[in-house]
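One protein chain omitted, others in place.
Let's turn to chain A:
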Amino acid sequence: MKTITEQNLRALVDALISDGKRVVGPRVAGTMTLYEPLTGGAELALGELPRRSAKETFLPLCETILTYEQGKEAVHLGDVDPVRLPETVLIGARPCDVAAAPVLDAVFSWDYRDEFFLERRRKTTIIGLACTGGDDACFCTAMGLSPADSTGSDLFLTPLKGGSFRCDAITDKGTALLAAHAGLFADGTGEPLPLAEPALGALDLEKIRAWLDGHFEDPLWEEIAARCAGCGACAFLCPACHCFDIVDEGGTAKGARRKSWDACGFGKFTNHASGHNPRDVQPQRYRNRIMHKFKYYVDKFDQRLCTGCGRCIRACPVGIDIAAVLEEINDK
């Protein structure tokens, strides 16, 4: 068994940065912890679940997909080459964040391949971290995951009593990283710290899917979502929500076309040019959110768009609790 001390973990960050890699990990930013590019190992802050998910590593909030310059005679398009993206190491990411990455591979690689996402995925090595924290909003276990789930990780760290970490290489990428920095790791053993214990137990996800299949029209949607403010916080904080818009920014003469996060909770998301809106009230939009996560995506890609991180629950300004909704459906 390989282990690494906290000091050497920070040294690993420094070494990776010295190697020219972009290292993204939890760091204290103002009053909160966020996954952000680190400038050194000293910044690594593993104490709490970052406020936003780690999906920005692969799906930036806003990214340029082309540039344009438009003159009287011609338009010149500038391609954006994701191959130029730097090799990245995402370190200290919680299982609920890491597990979303392979889920998103499905939508970005079926048929047309979105290389902006996929190249970031290829270029990123993920060092996951077993979760010893958590709070009442966590429900990863209800989603079939666990605080010690290494799904999506290349290398997985388990905090041990005494401050060091057990290191398990999960993929070839993880093995390579371990080998490249072998001097920072040691052979050893240790007792794991107690894992987080999400409050919500197991749910019958197949039963929930079957219920959704037959209850497109149900009073539940109105009951839950009449108070939804349509603020989109749930989607923006979610590690698995991936809906986006494409917008031109700049003037007519010169600018960039950008892909940026969007949310099915927004009122204009499905608004037609004619003014007709197929989902013109909030309960319809919330229903789509739940259906997309627990039925549509499952039907299409055999994956759920939820890893139980609980961020949508913590952030919802009107207290809508997706875990409670699932529990209610589960108990029907």
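Quick note on the criterion: a residue touches a chain if its C-beta (ideal position, glycine included) is under 8 Å from a C-beta of that chain, and two chains touch if they have at least 3 such contacts; residues count from 1.
Note that contacts and distances are computed from a predicted model.
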Taking the list "Amino acid ABC transporter permease", "2Fe-2S iron-sulfur cluster-binding protein", "Heterodisulfide reductase subunit F" or "Acetyl-CoA acetyltransferase", the UniProt entry for the undisplayed chain gives the protein name "Heterodisulfide reductase subunit F"
The one of A:Leu34, A:Ala148, A:Leu193 or A:Cys243 in touch with the missing chain is A:Cys243
Had the left-out chain been drawn, it would touch chain A at residues 65-66, 68, 70, 74-75, 77, 79-83, 107-108, 110-116, 119, 216, 242-248, 250-253, 255, 257, 259, 262, 264, 269-274, 276, 278-279, 284, 288, 291-292, 295-296, 299-300
